[in-house]
Every structure is written in C-alpha cells, then in structure tokens.
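Here the complex is missing one protein chain, while the rest keep their positions.
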Amino acid sequence: MKQPPVPLLVEGKRADGRAPDQMREVKIEVGVVSNADGSAMVSYGNTVAVAAVYGPREMHPRHLSLPDRAVMRVRYHMAPFSTKDERKSPTPSRREIEISKVLREALEPAIFLEQFPRSRIDVFIEIVQADGSTRVASLTAASLALADAGIPMRDLVIGVSVGLINGVVVLDLNGLEDNYGEGDMPIGYMPNLGRFVLLQLDGAWTREQFAEALKLAIKGAEYVYGKAREALKAKYFEVAEEVAK
Amino acid sequence: MKFVAPRQLIFPGDVVATSDEVVEGAIYLDGNKYRAASIGLVEFREDKIVVVPLEGSYKPKQGDVVIGYVKDVLAMGWEIDIRAPFPAWLPLSEATSKYVDIERISLTSLLNIGDAVVATIKSIDLTDEFPVMLTLREGERLGKIESGIVYEISPVKVPRVIGKKGSMLSLLSELCDIIVGANGRIWAKCKSAEDELLLIKALAKIEAESHVAGLTDRVKALIESIKRAGQPRP
Partner (left out) sequence: MASVSPYAKRFVSELTRQQIRRLIASGVRIDGRALDQYRDITIRTGVVNTADGSAEVSLGRTRVISGVKIGLGQPFPDAPDEGVLIVNAEILPHSSPYTEIGPPDEAAIELARVVDRGIRHSGFVDFKRLAIDPTKVYVVWVDLYVLNDDGNLVDASNLAAIAALRSTTLPVAVKDESGVIKLDKNNRVAMPTDLSKVPLSTSIGKIDSALFVDPNLEEELSLSGKIVITISQSSIVSVQKTMGFFTESELMQAVDMAYSAKQKLQEAVLKSLV
C-alpha cells in the first residue's frame, strides 16, 4: 500500500476533520446553463461537476435511432485544468470512456426512454474541479439536469462514494483518500425506489465491509437527496417569494 | 389514499397516491402506488388528482395546432420544425387544395426556408421517416404567417396561457390577436408596439410564475398598471 503524505484517519477523524460517515459540504444549483433544456451544478467539497441536458431531440444520423425508445448519449469529461497535477489532456481517456458508459447505464434505468422512440437525449458532464468522487457528483448533477429538463423519470439518481481507510468504511472520498485508501466504491442510488443503478468497487473488502458500505451509501445518498430537493425547490420558491412581495 | 396536498411541489419518485385513487398527468404506476414522473404541481380537480409538469418538451398529439418553421423544401413538400423530438412533414397535398403543377411552380414560392406556418397535426406514425404529418387544410386560421411576432414559451406552460375556461387567453386577446400553438409557440399581432411589448411582458410573467396561485389576477394587474402608467396624466 502506498504511504499517504498525512495520516488518513486518526482517532476516528479523517485528514480533513470529517467523521467517517460525514459528507463534505454539498452545494447544488439547478438551471445554471440557460441554453440547455436542463442543467445543474453539484459540488462535493472541492469536486465540482456541471451537467447540461438537451432533448429529447432529433437523432442524427437517423439510422442510429432506436425504433422503440430514445437513445441516450452521455459524456463525462474532465477539464484540462481540473486536476492538481499537470494539465490533463482533453482527449477522452479510457477512464473517461468507461465512466461515460457506467453513468449512461446508471441513468437509463431512471428514465422513461420508451416514451420517446427515434429521438435522443444528450447528457454532457464536465468536471471543472476534481478532488475525488467526480463520477458520483456527476451522476447527481446529471439526474438533476434531467429532472430540470422535464424528462419523465422514475426517481432522481443520487451518487455518493464510499471508501475503505485503515479498515474503516467511510463516506465521500476526497482526492487524497481516493489515492491512498484501500478501497473505493462509487454508488448510484434511487432514494425513493431503493435501487442501486451504479456500483463499482476496487480494493479489498470483506463481505461485512461491503454490506456496511451499502448501508452507509444509502445514508449518504439520502443526505444528498435532501440537498437536491432543496435546490429544486429553491428554483420555484424564489419566484413564489418574489411574487409575494 | 392521497399522499399530497393541493398546490404541492413534487419531484420524480414522490408518492402521489395509492392505486385506488384517480391520478392523471406526469405520473407512473409503481406496484400499488402512483409516483410523480416529473417536477410537478399537484392539483385536485373534482375527484381526481392531477400532477401538472412544470418542465418538459413538446410531445406532439394528433389534432394539435402548432406553429412551425420551414427547415427544408423537398420535392413533394416541406420539412417543418415544430419543437418535437422528430421531424414533421407537410406534404404539398396538405398545403393546398388547389392543383399545383410542380413542373412549372417551385415549392419555394409557396413556402420557403425560414417561413413560419400555423398547422394542424394530421397524424403521427413513428414507423414513418417523418413521424409527424401536418396539414393546413383541417382547421381555422392555418397557413403561412405573413406578419406579427412568434414568442416561445415552455410547452408545458401552454395551458397557463389559455387559463381556466380560456380566462387568460381572453385577457391577453384584449391586447392583441393571438394564436397559441400547442408546441409553446405563440403568434401575436398587436395594434401598437406598446401592446406588443406588454404582451411579451405578460407571457414572460405567465411562464415564470405559472406555479404560483392567482396568476390571472397578477397578469391583469400587470397589464392595468402598465397601461395606466403609459397614459398621459389628465
């Protein structure tokens, strides 16, 4: 195991002062790209993801459209300036291609794609600033952007990560913990329906740690879901308050 | 059993009611529960619950009057953008009842790229290359738009522009001559530039505040206040 520059967990406190089951500060804003049909910006601590949704719209080329449902196109991409190290090449890496795929497969079960045959729904996600858990922040942003676009959905999809540090299961890995921890488990969860739509894992986990991680992921997702609802409400309540004046 | 109250803001996945209730709108059935499928506002109408979506794109329905723009002129008709997820087609035979000798007359002289038309959706067939077929022959005030303005709002806000029993539309019609397209495009021809700007202000207010109760009264107040301010003092 690689040696971290600072201890990751000391007497139940993480390097950034959080408890094991604590999220970083979560900030969510809906409707940040006025040209898009739907959009959202989500921050988990220093990780910032912006998602924009266009569609359902015409599928080009037409022969790639599906006769019984909408095609989803999902792009996860990291800005060249988003990482602490040297500039990230803007060419999509194998990692970004894989993440785009798992995000698409996490969003597809949430959307009534069958209501829009022969059309296309585009979801573009850009990581503006990366400090761990980028794919799960992306997932929350994407699902809020889809809801903001009014695309019929079964539930919101909330992303959170769970990790393993010194044998302790922790919530919401930051970049340091992602690099030096013993395990990483990004999760996508539908809070109303209790369904996991994204699940990846690496590291070395016991069955018990895995079971505990699922429980902690649900707890984290429910916390973020509360923030997501507040953000959606804010968009409409601001108008209502304005009117009341 | 109902799980919502009138005028409640709800989000995808929220439980609306058990399946023994009558529920309509942006909902889906999950086991024995109706859940919201969109960001929406709850309305109780007589014995039923309606979830009115607050966001969403235009879903074409047969019989809808829509306002479209000519995108392309083909051999036997026009491709029209009606803000739907698939292309719409206006065949020559549905554009006019008159005989047109296409050997001698170019279709562009009838409708050209960029022209706006008011049309009715004649049919929808998703297996067709152009799933939506339009007509100018079945309905009133259909055809090419020669003058006036077209203002776009979110398609889900169209019922608000019409209002309960047409109350909002009759209020707006005092200002201008209006055709409301089901696809969220609104044609208007106003007597003066002042009325045109006033109408646009009113439509923007309707779109922004559609989820807040008392909309028609507020729009009425807006129109009156601006009209009053614009008139010379006695």
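Labels for the chains are A and B, by order of writing; each one numbers its residues from 1.
Criterion: contacts are C-beta pairs under 8 Å (C-beta built on N, C-alpha and C of every residue); 3 or more make two chains touch, one makes a residue touch a chain.
Just so it is clear, the structure is predicted and the values come from calculations on it, not from any experiment.
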Touched by the hidden chain, restricted to displayed chains: A
Chain not shown: contacting residue from A:Val48, A:Met72 or A:Leu146: A:Met72
Residue among A:Gln22, A:Asn46, A:Thr83 or A:Asn179 that touches the chain left out of view: A:Asn179
Positions on subunit A where the hidden chain makes contact: 2, 64, 66, 69-75, 92, 94-95, 97-98, 100-106, 108-109, 113, 122, 124, 179, 185, 190, 194-207, 210-211, 214-215, 218
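Heads up, the rule we're going with is that only the chains that are shown with their structure count from here on.
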Chain centre separation in whole Å, for subunit B relative to subunit A (CA means): 34
Subunit A-facing residues of subunit B, complex: 9, 11-15, 26, 28, 30, 35, 37-39, 53-57, 59, 85-87, 126-127, 129, 131, 154, 156, 208-209, 211-212, 218
Interface residues, subunit A side, partner subunit B - complex: 37-38, 55-58, 62, 67, 70, 110, 112, 115-120, 147-156, 190-193, 229, 232-233, 236, 239-240, 243
